[in-house]
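Right, I'll just put the structure down here and ask away after.
What you see is the complex with one protein chain gone and the rest in place.
Order as written gives the chain letters A and B; numbering starts at 1 within each chain.
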Amino acid sequence: MAGYPARATVKEYSAFRLLVEGLRGHTGWKPTWRAVEPKPRYDVVIIGGGGHGLATAYYLAKNHGVRNVAVLERGWIGQGNTGRNTTVIRSNYYYPESIALFDMSVKLYEGLSRELNYNVMFSPRGMVIAGHSRHDMELMNRWAGAMQAYGVDVGLISADEVKRRVPALDTKNKRWPVWGGFTQGRAGTARHDAVVWGYAHAADRLGVDIIQNCEVTDFRKASNGHVVGVETSKGVITADKVVISVAGSSSLLAERAGFRLPITSYALQAFVSEPVKPVLDVVSWSLATGIYVSQSDKGGLVFGGPLDLYNSYAQRGNFPTAIHAVGALAEQYPSFGRVRILRQWAGLVDVVHDSSPILDETPVPGLYINCGWGTGGFKAIPAGGWVMAHHIATGKPHDIGKPFNRKRFENGRLIDEAAGAGIAH
Amino acid sequence: MTQSFRSASGGLVERGRTLKFRFAGREYEGYEGDTLASALLANGVRLAGRSFKYHRPRGLIAAGPEESNILVTVGQGGRRTTNLRATEVDLYDGMVAAPVNCWPSLRFDVGAVNNLFSRWLGAGFYYKTFMWPHWMLFEGFIRRAAGLGQPSTEADPDRYELAYAHCDVLVVGGGAAGLAAAKAAAAGGRRVILCDQDTRFGGSLLWCDAEVEGLRGRDWVDRTVAGLSTQPNVRLAPRTTAVGHYDYNSVVLLERVPGREGEARDGARERLWQVRAEQVIYACGALERPIVFPGNDKPGIMLASAARQYANRWGVRTGDRLVVFTNNDSAYDAALAAADAGARLIAVVDSRANVDAQRQKQITACGAELITGGAVIETHGDTVLKGVTVREGAGRTRRIACDGLLMAGGWNPTVHLYSQAGGKLRWEDARAFFRPDGVRDAIACVGACNGTLGLAAALQEGHEAAAFGRAGAPASPQTEEPAIEPLWRVDAPGKAFVDFLNDVTAGDIAQAARENFVSVEHLKRYTTLGMAPDQGKTSNVNALAVMGEATGRAPAQVGTTRYRPPFTPVSMASYRGRLRGDLYRPYRHTPMHAWHLAHGGKIEEFGEWQRPALYLQPGEDHEQAVRRECRAVRTACGLFDASPLGKIEVRGPDAARFVDLIYANTMSTLKPGKLRYGLMLNELGIIIDDGVAARLDEETFLVGTTSGGADKIAAGMEEWLQCEWIDLKVLVAPVTTDWAVINIAGPASPQVLAAVGCDFDPDPKRFEHLSFRTGAVGGIPARVMRVSFTGEASYEINVPADRALDLWERLYAAGKPFGIEPFGIDALMQMRTEKGFLHVGSDTDGTTVPADVGWTKVANRPVDFVGKRSLLWETNQDPSRPQLVGLSEAGGQVLAIGEHVRDPKGDKPTIGYVTSSGYSEALGRGVALAMIQGGRARIGEELVTTRSGQRVRIVEAAAYDPKGERLNG
Partner (left out) sequence: MLLIKCPFCGERDEIEFRCGGESHIQRPASDVSDETWGAYLFARENPRGVHFERWVHHAGCRQWFNLARDTVTHEIRSVYPITAPRRGPSQ
C-alpha cells in the first residue's frame, strides 16, 4: 500500500509534530498526498478530484475497505467548485429527504478535522437569514416548523436580535427593512481548500492514488455495455466501477458515455474583500437580495449572490451580476461601502431543475454519477462522499441517497427545495 | 528638520505649497503633488508599517499601486478608509494617516512577538494543529490577529456614481506607448478615451530621462496631452484605473475623483465606468520585480525603479548611502538617478558575471564599486537598514554599511487585463518574463505591457496599434532593452520574502513543494502567496520561478495563476453608484396612493406594489382596524384599491384557442360578457397564477392575473406565441397600469353604485356574479366585473388610471351614508381565508398542482394545455399529497401562519402546515387554511400543532357562508 502505514502511532499532524518540524526547518514533512502515476487497473476509478470525488475515495477506503482506488483530476485537486465557493455549511433545508442528507453532512463536518487529522477549520459560527416582509416571516415560520420537527437547530429571532448578531446589517434600510430573522446555530463555514487537502491526505494514507493532470477523454465499455475503464491523457486505465464527480463538466462526460443529463452549467460568482479586522461574526443572508456574506478567518468579507444569467463554461463572472451582488451588499451593509473588493471569480455549477443532487448509477452499468449540486455542493461533501461510497461498494443506494435518483426527472418526484421553501441554494 | 530627504530642486511637486500632515502620531510636512508615500520618504520615514503575519518592520517598497508593504487608514467615522496603499493617497494639508496592523504603536508592536515564533508559523501551520478539541476554541484569537485595517463601523456618507461610455478606441495607460496610440487614434478621427491610474499622464516619461521627438520626455508628454485635450473626439481620464475586462470589449474603469480622502466633498468620491470600445489598447506598462534574498524586507530596501521615481518625480532621496542589487541593466539608470538626487552610491552588486563596459564606467564614475557575480546574502539593522552582507563572485563575503538598498529583479509586463480578456501568455527565457502571446481582434498590447521595454519601439507600437487597428508588432529583444540574467533566489540562510504583504518566504515555497503543493494554484492557496491586497503584483512571477527551481521546472511549465478582476481593489460602494435608500429599487404606487396615506393607510410592499395593509383610525390598534374593516364589508360596504391586479388583453381570431392552452381549465366556452375563474400552470403542472378571465367579445379576452404575476404571465404568453404556437393569430397586450381597479364590496355596494350613478343596472340579481358590463360609473368609462374575493356582493370597477382617484373619492363620499369604509390587504385576506378562497403564493408554493387545491378533473381534459402531461405523472395523482383544507383550532384561537401539524396517532414529525390564518370577525373565532397530506379524505380528524401542541380539526376550507349565498347581496 504504497509507502505509509494506515494508522501511524504518532499522529502525522499535531501541535507536537509542528513543534519538532519548526525546530528542524520543516524538512521532515511528507507530501500531503503522494504524487503518483496511474496503475493500469483499479477497483474503482473516480473522475474528479474535488471534494466529492476525494470524499468518495476516502469513505470507500475507510468504510468499505475498498482501497485500490484512483482519483483522476484533470488539473489540480480542488480546482473546481470546491475551491471556488463561499464555504457556507448548513442543514436548514425544508424537505425531510434534504434534511437527512445535509444534516448528516453537518454532523460529519463537526468531526472532520480529527477524522482526517487535518484542520479543515470548520467554524460553526451560526447563520442568520434576514426576512424583509411579512411574507418572509411567514415563510420562515414554516421552515422553522418543519426543520424543528425533524430536529434541526433552527429558530426565529426578532429584528433587534438580528441587529445584535449582525451589527453591520442596516435593519432599518429603506427598501429592505428587516422584520426578523431565521437562525441555525450549527451552521458555519470551513476552509474549502483544507477540505480538499484533508480528504486527499487521509485517502492517500489509506492507499488511494490521487493523480493530477490526468484528463479523462472517453470511457471503455464491454460488449454487454458495462463500463470497464477510462481513456485518459495518461493512457488507458481499467476499472470495475467508475464514478463521475465533476460538477459543471458532468454533461460533457455523460455525452462521452452516451447519455444525457438534466443539467445546465452556469457561472456562479463569488467575491472577497481586502482583509479587515473582525466586523461580522456569523454567516449573514438576506432573503430580499439573495446576498450571503461571512468573514473569513483571514479577514476578507466573502460573499456571493445569484447565478449569472445564461449557461457558461467560462470560469469568470459577468459584470451586471457583479453590480447587483456588490451593490446590494454595500446598500444592506452600509459600513462596508469603503471596504474594497479584492478578487472576483466564478465557479461552474451544475444546475438541475429541482436544485437537488443526483446520486445514482447511470444508464451505463458500473458507471455512477454524483452531480447536480448546483450552488450548494460544498456543504454536502462528506455526505455526498459517504453515500456514493456506500452505493458503489454495496451495489445498492444508501437510504439517504435513494430519493436523489435520476428517475425523478422522468417520474416527476422532484425534491424542489427552491420551490418548496423559497431558499435558493 | 523637515523634508531632509528632499532634493533642493526638481520633481513635479509644488514647493511653494507646503502641506502639513500626521502619520502614526507624528507631524510632518510635504508638498502639493506628493503622495503620502513620497512625503514620508521626504521626511526620512523608513519604518512605516508592519507585515501581516510576523509584524515585521516594513518600509515602502514601491511607488505605485503594486506597493505591498505600507497600508494606511485615513479618515474618521463613516469616512474611515483602511488598507489604502500609501502610494495611492494624494497628500493634502491636514491629512491624518495611520499604519494598519500594529498595536499599540508602529515602533512598539505587540504582534511582533509572532516574529519570534515564526519558525512555527510558516506555510499552512494551522492545517496541522488547532484540531483538539475544536477549531472554534482558537478561531477567535486567529481572527483578531488577522485582518489588516480596522474598517469603519458607520455608514459611508459619500456619493458614488455608475457611468457609461462608448468609444472607438480605449487606451489604457498614458505613458509613451499609450500617448502615441491615443494621438494616432485621435488623428484618425476616432472617438478616444485615454485613461491612466496616475494623477497625471506620462508614465515612465515622468521619471526617466528620455528624449522623444527632440523634446525632453516630460515636455513631450505636456505637449501631447495638451494637443489631445483640445480635440473633441478625445476624452482624457486621469486617476482612472482599468480594473476589469469583460466580454465584447467591455472594460470597467474606476475613477477616483479629486478630493481630500476621508473628508466631505460635494460630488462623487468614485465613479465606476462601464466602457464599450471597438478597440482596446493596453499600454499599462510593466512592474519591476524584487529579488528574493535573506532579509530583503528591511525598511530602506525598495525597488530600483521606485527609487528612481521618488528621485525624479518627487525630488526625494531614498537614502544617503545606497547599494544596488540587480540582475539586469535597468538598475543602472536608477542608481544614477538616485545619485543625482543627492545620495551617495556605494556599490552595485550585479548577479551577472559580465556587465556591459559602458555601465561599468558609469558606476565607477560616481565613485561606486561594481561587484559582479555577487549577491546580497544578509541585511543588517534592527528596524531599518544599516548595512548588507555581500557575497562576491569568488565566494568571499563582506559587509557594506548603507541605509538604502535598491533591488532590480527584472520586469513583468502588466498583462493582467489582457489575460482577463482571455489572452494567452508566453514565457520568454531571454527576457525572463511572461508577455502577451498571439494577436486578438480588437485588443492590442503595446509598449512595456507587450514586453517592449525600449522607448522608441514602444512609441512605434502604440502608434501602429491605433493607426492600423491591429496589435503591435511582435516584440523581439531590441538593443535598447536592458539585458537580464534571471536570479530567482539567492541561496543563503534566512528569511527571504517573496510575498511581502502576506509574509511568504522562499522557505515556505520550498516546504510547499516538499508537501506536494507544486501546482501554482496550490502554492497560492497553501501559502496565501499573491492573495494579499497587492494581489501578487510583485510576487507572482518570482514565486512560480522559485517553485520551478524547487521542482525542476521552467517558469513556462509552472505557469501563472489566473488573473482575476479587479486589477486593483475597488470599493463596494462604487458598485452601488447612486442606488441608495429609496432609490435602490423603484416603488410602484397606485393612483390612490396619496389618498391611502391621508386616510391612515399603513403601507407595506405586496408583490412589488406599495399597498395599504389596513387603515388605522385614531385610538385603534392593527387588529381592531382589520376587524372594523371586515365588519364594514360584511355588513355594509367596503372600498378596496385593486389596481395592481394583472390585466392582459388577448385578442385575435385564435384567442379562444390560445386561452384554452394557457389555462388548466376550458375558457373557450365562455360567452361574451361572462367571466370565469381559472388556474395557470407551468409545464411541470405547477400552479403559477390564477385569476378571472373575461370574454370581451368573440376575439378578445381580458385575462386577469395576480398582482405579482402580471409581468411574468404576459411575458410567458409572448414566449408561447412567438416560440411554440407560432401559427396562432393572437396579440397580447399587458394593460395592468392603464386601468386602475376599484373594488366595492358588501351588501350596500349596489346602492352606493346607484348613488354615484352608473349607466347599467347594478342590482346583483340582474347583473349576475361572474359577468361584466362596459359602461360608465359616475360618468367615467368603466369595465365593471362582478367578481368577489371577499364572498360579498362585489364589483371590480376598471377605469382609466387617470380617472381613478376622482371615482374613488366620489364612491367614498356616496358610500358614507351607507357606512362605507376603505379596506386593506389584511381585511381582504382575512375575508377570503374564511371563505376558503385560494391565494396563490400563500396557499400554494412551487410544488402545488391543481389536484392539491381540489382541481382533480383538469388532468382529464381531452385537449392539451400547458402543464397537462405533467399532471398525468403518478406522483401528481397521489392521494397522499398535501391538499388544501380548513383547520379549526379547538379553542377558536388563531393559528400562526407556517405552523406545522402532526397526527398524534402517526409517527411523522409533520404532515402539513398552516397556509393562511386569521381572526374571523364574522364567526368570532380563528379560521385557517392548511396544506395537509391526504387532507381532503381526513376531514373531521384531529391533529396537533408541532410546537405549541394546540389541538386542531381538519374542516372544509370554506368556514363562512359555505354555500356562497351572500354573493348576490
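Note that in this section a contact is a pair of C-beta atoms (placed from the backbone, for glycine too) under 8 Å apart; a residue touches a chain by one contact, two chains touch by 3 or more.
Remember, it's a predicted structure, so these values are computed and weren't measured experimentally.
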Checked against the full complex, the residue among B:Arg6, B:Lys868 or B:Arg938 that touches the missing chain is B:Lys868
May I ask which residue of B:Glu14, B:Asp93, B:Asp382 or B:Glu719 touches the chain that does not appear here?
B:Glu719
Can you say which of B:Glu27, B:Asp247, B:Asp491 or B:Asp697 touches the chain missing from this structure?
B:Asp247
The one residue from A:Arg41, A:Lys107, A:Arg134 or A:His353 touching the chain left out of view is A:His353
Which subunit B residues would touch the chain omitted from the figure, given the whole complex?
246-248, 250, 274, 276, 422, 683-684, 715, 718-719, 722-724, 726, 864, 868-870, 872-873
Contacts of subunit A with the absent chain, listed as residue ranges
249, 251-252, 260-265, 309-314, 318-320, 352-353, 409-412
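Everything that follows uses one rule, which is that only the chains that are shown with their structure count from here on.
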Distance between the centres, which are taken as Cα means, of subunit B and subunit A, whole angstrom
23
For subunit B, which residues count as touching subunit A in their complex?
52, 78-83, 119-120, 122-123, 125-132, 134-136, 139, 142-144, 146-156, 158, 160, 162, 244, 246-247, 250, 252, 274, 420, 507, 511, 514-519, 521-522, 525-526, 528, 531-533, 535, 562, 564-566, 569-573, 575-577, 579-582, 584-585, 604-605, 613, 684-686, 841-842, 845-847, 870, 873-876, 896-900, 902, 909-910, 913, 946-947
Subunit A residues touching subunit B in their complex are 13-15, 17-19, 22-23, 25-27, 29-35, 75-79, 83, 96, 113-114, 117-119, 121-125, 133-135, 138-146, 148-151, 167-168, 170, 173-176, 191, 193-194, 197-198, 212, 273-279, 295, 297-299, 315-316, 318-319, 322-323, 326-331, 334-345, 353, 411-414, 416, 418-422
